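Selected chains from the complex are presented in situ; the others are not included.
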Amino acid sequence: MKPTPMSPSDLPATLLAFGAHPDDIEFGCGGVIARETQSGRPAHFVICSRGESGTNGTPAERTAEAQKSAALLGATCEFLNLGGDAHLTHTVAHALQLAAIIRRLRPQIVLAPTLVENQHPDHVIVGRLVRDAARLARYGGVAELRETPAHAIASLLFYAITPDAEPADRSALLIDISSAVPAWTAAMEAHTTQLRTRNYVELQLTRARVNGLRSGVAHATALFPNDPLVFDSLAQLARTARQF
Amino acid sequence: MKPTPMSPSDLPATLLAFGAHPDDIEFGCGGVIARETQSGRPAHFVICSRGESGTNGTPAERTAEAQKSAALLGATCEFLNLGGDAHLTHTVAHALQLAAIIRRLRPQIVLAPTLVENQHPDHVIVGRLVRDAARLARYGGVAELRETPAHAIASLLFYAITPDAEPADRSALLIDISSAVPAWTAAMEAHTTQLRTRNYVELQLTRARVNGLRSGVAHATALFPNDPLVFDSLAQLARTARQF
Amino acid sequence: MKPTPMSPSDLPATLLAFGAHPDDIEFGCGGVIARETQSGRPAHFVICSRGESGTNGTPAERTAEAQKSAALLGATCEFLNLGGDAHLTHTVAHALQLAAIIRRLRPQIVLAPTLVENQHPDHVIVGRLVRDAARLARYGGVAELRETPAHAIASLLFYAITPDAEPADRSALLIDISSAVPAWTAAMEAHTTQLRTRNYVELQLTRARVNGLRSGVAHATALFPNDPLVFDSLAQLARTARQF
Amino acid sequence: MKPTPMSPSDLPATLLAFGAHPDDIEFGCGGVIARETQSGRPAHFVICSRGESGTNGTPAERTAEAQKSAALLGATCEFLNLGGDAHLTHTVAHALQLAAIIRRLRPQIVLAPTLVENQHPDHVIVGRLVRDAARLARYGGVAELRETPAHAIASLLFYAITPDAEPADRSALLIDISSAVPAWTAAMEAHTTQLRTRNYVELQLTRARVNGLRSGVAHATALFPNDPLVFDSLAQLARTARQF
């Protein structure tokens, strides 16, 4: 489960994604992950429980599903124990655990669940832990982190696992994932235990299709930046969702 | 006052900016204009009054100031009469006038004042007219526009002429204008009649400095997109304002 | 084009829907209309232009499409001329025209486009005219309306023709339209001229499917009330979208 | 203090209300409770402290007042110890305690304090615990809850104990409680220790009168749903607050 060692001088910085449960990253932003790894960017998943409290699937089954799914998306993955599924807590100790991973992998872009409160409480807790961890990772004097050099990430982007988790207080960014839909679909379908009772795959593909239609592409995923985006030139802004 | 003819196959698409008064574009987003023209993008200003109702400056003086200022920013400019300063109105006829300009110049990116209501009423009216015009320009059956082919712009971006005109309901995009500050300052100072009673130049440079400090650059200007931004890759999002 | 005469003592009050263009009601809330007429409620459409400025379709074609589509939904329809497509204006005279229709038909529930500004300007104008008209219809002293008795509607509900037209500042109500999807689809497909260049039918069905998945039903349409809902009993609130 | 055993096949599902202190439910939504029990719906209160830190009244006095008040509203009640008044904490263990109660009583509708942060911190904590508990109650694999079958509630509705606790980000639902005002007033007045220094009864009746005037009834209480409401028919929406 250890991530493949990276030599950051040779590769683009690793895309680092955090999820509360073994399927959160895949359902929430798996299309984005596949699109990035297809372009040669390494990706790594940190999964903060093994789904111990879910209605379907044992922790062992869910661990295996997550590993298979990450591989289908071209990503490595590791698991943390932050109290167990449905028992995650927002503590400084947990934030420091995540900060240590950020210092180890030194990503530019980090993905985490949105902070909208009306969703599974574990999702929000992971989102908050990641936001705190991204700050702690850059403070030079944090005693627990002294073994690794401080690291400031460039961007923290949130993904919404369900429609109700999309924040109303900030603008969505739409990522064109059209080329990655087959890989994404396969990765979602790898979570077979979770598909027994709910139609998550259709939910996610349908959401991505609505965003695709708005954007004039086949499928798109909405992400929500934690901070204002900075650009060098308007040329980077020459594509917006104005189809209707 | 006619814009230089463009041969769109040779050049990047013209950046088209609309303002209500002869100094709105310069004070609101002149740094962005200078940054873009320095990179070789043509820019054109449409100024919807000649400042007839202002406390200082005659229409002739203000026209000359605007022409000089546009030239300092590397832009061409033209003037419209939509009723006169402090008398602008939001009518379909005016929106069609702006739509005809959009069809003539076929820009990818259009800049307009924000739609926040608590500012000079002319600013909001121009913002709304531009938003409507950008739609009308793409509808094929509009009788008044039949002479020119329909055109769909790619992005409508708003600029805030004053701090109170910054919208609270959408995320700012910060554009690094550090290299363009000297040209921008000269262009603002060209509006000499307007600087008699209010310190607009310091206001704008100070606002840009706050945004620069947030972004880790010297100066930055906030813009506000009308529609969700669409991106091909996360690489385009690897810069956010996380300095504090 | 005259609506079928109603004898209000025998029937439930007519559901009255307003649209700016010949296809707005169908695309925005046609599933809700079909669901209601299937239950025996009369429905009537007021269409405020004949689509004169659209890219595709002549006014005559679009009128015929709207009539066919309304019939497929079990509704009657009439057309108004408020200046023509892309030329609608928000005037007291136009609001009074709509108010006179409200007084004539005496509906309990009225449907209109949302007031979100970032959509076709005609949509917002019709939404505002209907909101004003619903007030004017109940004021006893309005000179132009004296021929008909005042009427106070019970509910004004807004529908969103496109995803960007969904208001962020108020809660959605989700209407289970699962049984009405075939009729709704047929009604949308009757607008054949409009389907040449954009995939409106898929857009609307996909949006309704996302809302259905949230609600635990096949398809649902979001509506947005103008005013707080009043209930006699919590029993009326025992169904919410809590699937995820 | 044990709730009367229910035979769910014979009765409508119990209305389950949570409060932080012995008077929160009564002051916040006692009129709604009385209205529902008058119609034959059982109601049960879970009170998460005994008011140990209040300025007036001993825990024993306040327990007795709550019992008397619940009886006046036709409800049963039980008390929990989640740390004591002014010491409530938002922990997974506490959420699981509430989830166990939800599984035991299997309600359709659950009432809890709003999540607005600017009120007594205990109120927000109970609101958050209930929101989490309503999710945990339906997850099949939660170890601590395995003794009872999972249960998914239908609706989570929030009540605002004070004017400042009314959320601004979602629409109010107004419940006509006109027939329940005498029972509600008696239940509020049963909290005699709390009425020594503040005029809570007048505050609540005055708030309900404003909402009644808006709705065209004598008195109404505002509730705020956690999730979008789902309806079968527009007939359920034919009453809104449009008096002014």
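Here the chain labels run A, B, C and D in written order, and each chain numbers its own residues starting at 1.
One rule holds for everything that comes next: contacts are C-beta pairs under 8 Å (C-beta built on N, C-alpha and C of every residue); 3 or more make two chains touch, one makes a residue touch a chain.
Everything numeric here is computed off the predicted structure, so don't read it as measured data.
Engineer: Quick one: 4 copies here, how many in the whole complex?
Structural biologist: If we count every copy in the full complex rather than just the 4 shown, we get 6.
To be clear about the criterion, only the chains that are shown with their structure count from here on.
Engineer: Would you mind checking the shortest number of contact hops between subunit B and subunit D?
Structural biologist: Each step joins two touching chains, and the minimum needed here is 2.
Engineer: Go through the assembly and pull out the chains touching subunit A as well as subunit B.
Structural biologist: Output, common partners of subunit A and subunit B: C.
Engineer: For the interfaces C-D and B-C, which has the higher count of C-beta pairs in contact?
Structural biologist: Contact tally favours C-D.
Engineer: Superimpose the Cα trace of subunit A on the Cα trace of subunit D, which carries the same sequence, then give the rotation angle to the nearest 5°.
Structural biologist: Going from subunit A to subunit D via C-alpha fit gives 120 degrees.
Engineer: How many Å are there between the centre of subunit A and the centre of subunit C, using C-alpha atoms for each centre?
Structural biologist: Roughly 39 Å, centre to centre.
Engineer: Hey, how far is the Cα centre of subunit B from the one of subunit C, in Å?
Structural biologist: Computed from C-alpha means, the inter-chain centre distance equals 36 Å.
Engineer: Please list all residues of subunit C that touch 2 or more other chains.
Structural biologist: Only 164, 168, 214, 241 qualify.
Engineer: Is the way these chains touch best called a line, a ring, a star, complete, or other?
Structural biologist: Chain contacts: none of line, ring, star or complete; other.
Engineer: What chain pairs are in touch here?
Structural biologist: Between chains, contact exists in these pairs: A-B, A-C, A-D, B-C, C-D.
Engineer: Which residues of subunit C touch subunit D in their complex?
Structural biologist: So the residues of subunit C in touch with subunit D come to 12, 15, 32, 35-36, 39, 41, 108-109, 152-157, 169-176, 214-217, 220, 222-223, 225-242.
Engineer: Under the stated contact criterion, what part of subunit C meets subunit A in this complex?
Structural biologist: Per the stated touch rule, the residues are 119, 161-164, 168, 198-199, 202-203, 206-207, 209-210, 213-214, 241, 243-244.
Engineer: What part of subunit D is in contact with subunit A in the complex they form?
Structural biologist: Subunit D reaches subunit A through residues 91-92, 95, 115, 128, 131-132, 135-136, 138-143, 150, 169, 226-227.
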